[in-house]
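Yeah, one chain of the complex is gone here, protein chain that is, but the others are all in their spots.
Letters are used for the chains, namely A and B, taken in the order the chains are written, and counting of residues starts over at 1 for each.
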Amino acid sequence: MTKTVEFGKDLTGLEGLSVDQISTILDVAEPFKEISERPIKKVPVLRGKTIVNLFYEPSTRTRVSFEFAEKRLSADTVNISGSGSSIVKGESLVDTARNLEAMRIDMVVIRHGSSGAARFLADRIPSNVINAGDGQHEHPTQGLLDMLTIRDHMGGIEGRRVCIVGDILHSRVARSNIYGLTKLGADVAVCGPPTLIPHGIEELGVQVFKRVEEAIEWAEVLNVLRLQLERMKAGYIPSLREYNRFFGISVARLEKAPRDILILHPGPMNRGVEIDSHVADGPHSVILRQVTNGVAIRMAVLYLLAGGSPERAEAAKMENRS
Amino acid sequence: MTKTVEFGKDLTGLEGLSVDQISTILDVAEPFKEISERPIKKVPVLRGKTIVNLFYEPSTRTRVSFEFAEKRLSADTVNISGSGSSIVKGESLVDTARNLEAMRIDMVVIRHGSSGAARFLADRIPSNVINAGDGQHEHPTQGLLDMLTIRDHMGGIEGRRVCIVGDILHSRVARSNIYGLTKLGADVAVCGPPTLIPHGIEELGVQVFKRVEEAIEWAEVLNVLRLQLERMKAGYIPSLREYNRFFGISVARLEKAPRDILILHPGPMNRGVEIDSHVADGPHSVILRQVTNGVAIRMAVLYLLAGGSPERAEAAKMENRS
Partner (left out) sequence: MTKTVEFGKDLTGLEGLSVDQISTILDVAEPFKEISERPIKKVPVLRGKTIVNLFYEPSTRTRVSFEFAEKRLSADTVNISGSGSSIVKGESLVDTARNLEAMRIDMVVIRHGSSGAARFLADRIPSNVINAGDGQHEHPTQGLLDMLTIRDHMGGIEGRRVCIVGDILHSRVARSNIYGLTKLGADVAVCGPPTLIPHGIEELGVQVFKRVEEAIEWAEVLNVLRLQLERMKAGYIPSLREYNRFFGISVARLEKAPRDILILHPGPMNRGVEIDSHVADGPHSVILRQVTNGVAIRMAVLYLLAGGSPERAEAAKMENRS
């Protein structure tokens, strides 16, 4: 853990982070893991700070993970959700943001359907902005928790062969994984139907497998993406059955691998579509570990953006007044 | 209050509880009642504990009662509601539960439309699970608060004649009342239209009155159930007016009773259907007392499942740091 690593005001994506910044977040997450294992899961690190979880798209899982992270750091949280309807009577994102800012909030966690929404917001308000997924752009805390989970189980990230399987075209999770993993020196590949692999993806430093068998032959880690069921209607894939037949991760397929393969999935799973239950619940699945690490990663990001010192994270977790 | 009473991990119903366990919950609720009467309604009993209120069916009243109980015990709470839509993008209950567990929650309060959902969940996660109503199965904290209210006003439960009036067939409240009250030695009866009385209900140790006049003649306590208005559409009753005419609890009917009858209703009421306003707001109604007792019962259940000692409940309520 270097002493000189500094963080900007926001976390909108992994593309713009340095290797040191990413490593520091992963390192700082380590001491925060332990807080969630205590009988009293609370430290006063963000006491009196006001955080808004501004979710234009529904995402119970990510919202709840952030909310636990915030509450375990003793922040005051307010949820704003706009599922289905306009948030503040059709107000623009920037007016909503300025209004929240005028109420003197400290941080905004934003999930939005448009790529770039988090950056747009971050440039317009002085509060810290954390991207909880923006369109098809990035979902940086998901990328970080995936990396932390890989590091936990593989002893490191550098040189590891990680293949992301599924709908790469529409996936902000894929993008954050590619940026983060390649920066830390992993060998990254993607695999999916040709309609769901973006043209020119190789320029991001990844190789492409057309057949999942090749990916399994090569990889040490598979990060299996959720197949958005609406892709079928939109004509990207012929049917869920076809998708499962050609790209579904099954025990039979994994048994042909020359080694044990670590299985990740960002959830929620479509069991029997992109992943079979025997794999999801099997001995090499770390899917629930990802969820546990997600809370620690979010605590680390909140702590660092709030100005917490990387070196003092270990000490911060020991405080327990409030 | 016996010292040897132990509680399992969960509260999914009253059917499986012992007499001692039920009595202990009622006893422990007593000291917790007083907390809600204080200027500062907060004790640090569950500080740093994480509780999820997972409501697949909408129920503002029950959710709010649990939320107050949790906050008055200083727990950190997160609400997840799935009214109308799938909760986590169509994820199964067990995947949702495992994910919450992976975030290291301490307790789940679950309301679900399927009978057995609470038990299903309780068997799959190590967190404490509290059933806040599952399908037509049980609603144990409602049963307990009804019992506490009867005990408060009648000086005890044993030997008391309690008749539950209404749609027994579909009612989880009826079921939890029957299990709890019969265990504590009450004489329990049910009364309602033949279409809404389950066959073989007598095997649970209750008698059946076909006419509400007979029930009123017999009972010391009436627990009047809410008539779900959709029952009419489904053909169980001919009309609300007919229902009111034959089973509605009115002052005129109660005046023919040989004694004052204590009136309970789990709410929300359909005034003028199953109960008339003069009864609901009358001198023998303890309907609002039930609501007050509901918070105390939920505090007691949360306290006991979290490992609180029945003997120390009186002391716990005196703590007031944090």
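Here is the rule we go by: contacts are C-beta pairs under 8 Å (C-beta built on N, C-alpha and C of every residue); 3 or more make two chains touch, one makes a residue touch a chain.
As the structure is a prediction and not an experimental result, all values here were calculated from the model.
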{"item": "From B:Ser65, B:Ser171, B:Asn223 or B:Asn244, residue that would touch the chain that is not displayed", "value": "B:Ser65"}
{"item": "Listed residues B:Lys42, B:Arg124 or B:His284, member touching the removed chain", "value": "B:Lys42"}
{"item": "Chain A, residues in touch with the chain not shown (by the definition above)", "value": "47-50, 52, 76, 78, 80, 85, 87-92, 95, 98-106, 322"}
{"item": "Residue numbers in chain B that touch the chain omitted from display", "value": "36-42, 58, 60-61, 64-65, 67-68, 71-72, 267-269, 271, 288-289, 291-292, 294-295, 322"}
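To be clear about the criterion, only the chains that are shown with their structure count from here on.
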{"item": "Distance between the centres, which are taken as Cα means, of chain B and chain A, whole angstrom", "value": "40"}
